[in-house]
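The block that comes next holds chain A.
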Amino acid sequence: MELNARIPVGPIERKWDTHRFEMKLVNPANKRKYTVLVVGSGLAGASAAAAMSELGYQVKCFCFQDSPRRAHSIAAQGGINAAKNYRNDGDSIYRLFYDTVKGGDFRAREANVYRLAQISVNIIDQCVAQGVPFAREYSGLLANRSFGGAQVSRTFYARGQTGQQLLLGAYQALEKEIARGGVTMFPRTEMLDLIVIDGRARGIVVRDMVSGAIHTHLGDAVVLGTGGYGNVFYLSTNAKGSNTTAIWRAYKRGAAFANPCYTQIHPTCIPQSGEYQSKLTLMSESLRNDGRVWVPSRQGDTRPPSQIPEGERDYYLERRYPSFGNLAPRDIASRAAKTVCDEGRGVGPGGLGVYLDFGDAIRRLGAQTIRERYGNLFEMYERITDEDPYRVPMRIYPAVHYTMGGLWVDYNLMSTIPGLHVIGEANFSDHGANRLGASALMQGLADGYFIVSNTIADYLAGARLTKVDHTHPEVRAAREAVEMQTRRFLSIKGKRTVDSFHRELGRLMWDKCGMARNAEGLREALQEIPRIREEFWRNVNVPGSDAELNQALEKAGRVADFLELGELMCLDALHREESCGGHFREEYQTADGEALRDDERFAYVAAWAYAGSDRPPALHKEPLEFENVHLAQRSYK
Partner candidate 1 sequence: MSALNLTLQVWRQAGPSSPGRLVRYEARDISPDMSFLEMLDVVNERLQEKGEAPIAFDHDCREGICGSCSLMINGVAHGPNPGTATCQLHMRSFRDGDEIRIEPWRARAFPVVRDLVVDRSALDRIIAAGGYISAATGGARDANTILIAKDTVDTAMDAAQCIGCGACVAACPNASASLFTAAKITHLGLLPQGQPERITRARQMVRQMDVEGFGGCTLYGECQEACPKEISIDTITRMNRDFLRAGLSAGRSAVAGSD
Partner candidate 2 sequence: MTRVATFWDTSVGKKAVMAVTGLILVAYLITHVLANLLVFTGPDRINRYAAILHSTGGALWAARVVLLVAVILHIVAATQLALRRQAARPVAYAAGRQPQVSTLASRTIRWGGALLLVFIVFHILHFTTGTVHPDFVELNPYHNVSTGFHNPLVALFYLIAMAALGFHLYHGVWSSGRSLGVSPPSPDPLRRRVALVLGGFIWLGFTVIVLAAWLGVIPGATR
């Protein structure tokens, strides 16, 4: 397999312009002759589907929820970055680019990141034009807040519901195109396989989740915007339905999977409260603008927080990272929390928590201001924990949040399978080994509204596709494979529920491939996962039939894929003998516990290619060149 990133030549500021000029175009009258299948209706999928339909393509869009508006992007809270420099605080496209490359611990592709920073400004304009009610100042101008890993205020937000408002903007654009006839929407439809014909992505196999019927859809290109795979850990901040199935099946059909081990652990989540826990709830990073993180200085201090005097508190982020303080990037803040908890200074049940304290902010700004800024987050916290954060400091703990890894894509966002484009969290492109807050929304919309909608023409215009129909042997084979798997699940009739396997896998992944990893643990996990997988295929119980709405069956398919993906993640984590961003190998750290990169050996993207069920995947490397940002140890001190 050849990894050709197809990065345009020329100075970085000009690459995207040059590329747009050099790309092939599809003439407007011909666009409607092309059918594009967009899987996913999150920020990436919905914006791509709407934009491509506006351009004239025939679009089919798929999501597993009952409405495209419910895609997981809806849950993003804090905000979206853009290099508008409305605050006159020294921001610029270059600074956003620089912050993102540095925040990603120098494991992202410069050209993609620069383009993302350039497009960020258009996104805000587009969203405002659509009626996204971003927060404003009394002057009527747009307001900003700060996010981790940045010293400028460039994050735009709509209360604590930025993702919701952005997604509704994209969803409304999508509905507009549905009404116009440009997009046909297939909700409650799950993609279960990719159809590749003559080496090109030509269609997908889906299951109608209401009737259970298996259908095939054919087209000229396929775009996957199916989100992240954080649910491999069972407990994460992702929605319950978020899954890896679409990208995993594409991987098994030949798309390389890049950096699977790069997982973001978010520092501010509500700690787990019991075994039955079904998901973890994020408390937006924006809270760290005003909240101060601390633990007792002394081990095993069980006094209630109000009785711990100032002098006996350790504001460890402010202490260790004086210039970024509470706004240190996520990977660093998470690890710091783990460190103090490992030292026995954690608070709350099991000592798995640290305080996020608004006492000072409330004294300084008044409860009313805090309520305006974070009211809904505070309410959410209280609903879940039954504690009032206006009076008692919040308890928080890191949780799996985002996956930087994903299908490998070139500058056009096309995977190693021609015609298969991958956008949003599902690809690996822009965040390196660690994503900065408020950058995923930016990436999803950049990919959908502005990038893939353009670059797809380059593929279509040059592809010379033959006509295929549903009787093509590859189409039938893919469909039959899906039907067979479904029947197999139903026929096992074992003793354990799907969830019990998922939980088992999740715990293992968290312990061995979570916030900190080491070779020994990863090797153990590589032994364990195949064992769990083997038991799964022998002993899982999937009740019901395939001809009805069957939520156990849906889960079974997703967990079966997680059980394979987990292994690849461990393999990747084991091979990367360095620490970078969200990937922290305990063997590779500096004297004061910071991540120790090895640029000599690992300044590359690890792209894994499937080699069959009985053979280990093949590793391909895309070397990363840093021509504009100087490779340096990341410091937030």
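For anyone wondering why these and not others, all candidates are chains of the complex that A comes from, given by their letters.
One rule holds for everything that comes next: a residue touches a chain if its C-beta (ideal position, glycine included) is under 8 Å from a C-beta of that chain, and two chains touch if they have at least 3 such contacts; residues count from 1.
These figures come from a predicted structure and were not determined experimentally.
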item	value
Touch-positive candidate for chain A in this complex, from 1 or 2	1
Candidate 1-touching residues of chain A, taken from the complex the two chains share	47, 50-51, 54, 65-70, 72, 74-75, 84, 86, 122, 124-131, 133-142, 158-159, 161, 164-165, 168, 171-173, 175-176, 178-179, 185, 187, 210, 239-241, 273-274, 276-279, 281-282, 379-380, 383-384, 386, 449-450, 453, 495, 497, 499-500, 541, 543-544, 548-552
